[in-house]
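The next block holds one structure in the form of structure tokens; read it before the comments.
Every protein chain except one is present and positioned as in the full complex.
Right, subunit A next:
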């Protein structure tokens, strides 16, 4: 009877343009690159919408209509929703149509896909509220289950979001926290009362997200009946198979010519062929299944890289320097009451900026390089700090003006 729980992350950051020291004080538009480079946000969004979001949404809509028991869930970051509204309203409409089927759950996250939980609980709560408001606006629903940026999680996070009224939280089924335990059950976060924890089955999830087109993999080429058998094998050993992945897996990370769309088209039908199988959304899983044990996660985990920790964003001096300086501005930024300054500051919090500065494995040319629109992590840092210095000038200008006004 394993229930399959799909959750897709949909996110695109506002990437910084190449911002030189000479721009400081002269240019306060940080995100408006209009070149052919991959820091042109509109260009990237339109490309991903065309290659991934639109075709995958069309397939999912057909599947949801064909299989009334098929369910999926999404988390769309606030900055993604904002960009869809501005650059590709048709894509937003296609997401809305999915939600209208009633078979799709929308999850909660921080509006800016930020690491705010690590640096400012106030800011974190504000961003969750901002995101909720946008989800209500676009989809008319109230998120009940929370997933933090990149599934970053520990006991404190569970307690915090429980206090905010969520009934569930998602994270990574990392080996080093699970040990002999299985990710295919719900758990009770240590210290929490009424919130349940869903953990990603990373083997099965990554078979689709990372290994699908890998020719050196034993499972290649993967087809839907085979994958459905793997899922069914959980029968008797678990309640729910959590397949969590980036939505861009379909058509962007795995290109159309890998057969990924065809795989997706057949997957729900194949899974439902086994009479014991079904689909649930995270909320349904929480309502249906008990937590089997308490899980203690004192240190942060995430779904990133083999380390499953924070090192993708916070492992070198430039990353730590940039982010701590940014959050140190919080009070001053908010006290300006300047909407644009506050919004720019928040857009700078998006975790991707720090991911781009990651130098782990950089010289070996892996996934970090593939997902980096900058020539190097150092270029990402240099533009970020120049922008940061411009933002500081704007805050100072603003403060001086206020003072003059008051006098």
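In this text, a contact is a pair of C-beta atoms (placed from the backbone, for glycine too) under 8 Å apart; a residue touches a chain by one contact, two chains touch by 3 or more; residues count from 1.
Operating definition for what follows: contacts and distances are computed from a predicted model.
For the chain that is left out, the UniProt protein name among "Putative aldouronate transport system permease protein", "4-alpha-glucanotransferase", "Ectoine/hydroxyectoine ABC transporter substrate-binding protein EhuB" or "Fenitrothion hydrolase" is "4-alpha-glucanotransferase".
Set against the missing chain, the residues A:20, A:299 or A:340 yield one that touches it, A:20. The residue touching the chain not shown here, chosen from A:27, A:96, A:213 or A:316, is A:316.
One chain of the complex is left out; on subunit A, the residues touching it are 20-22, 316-318, 320-322, 359, 362-363, 375-376, 378, 381-382, 385-386.
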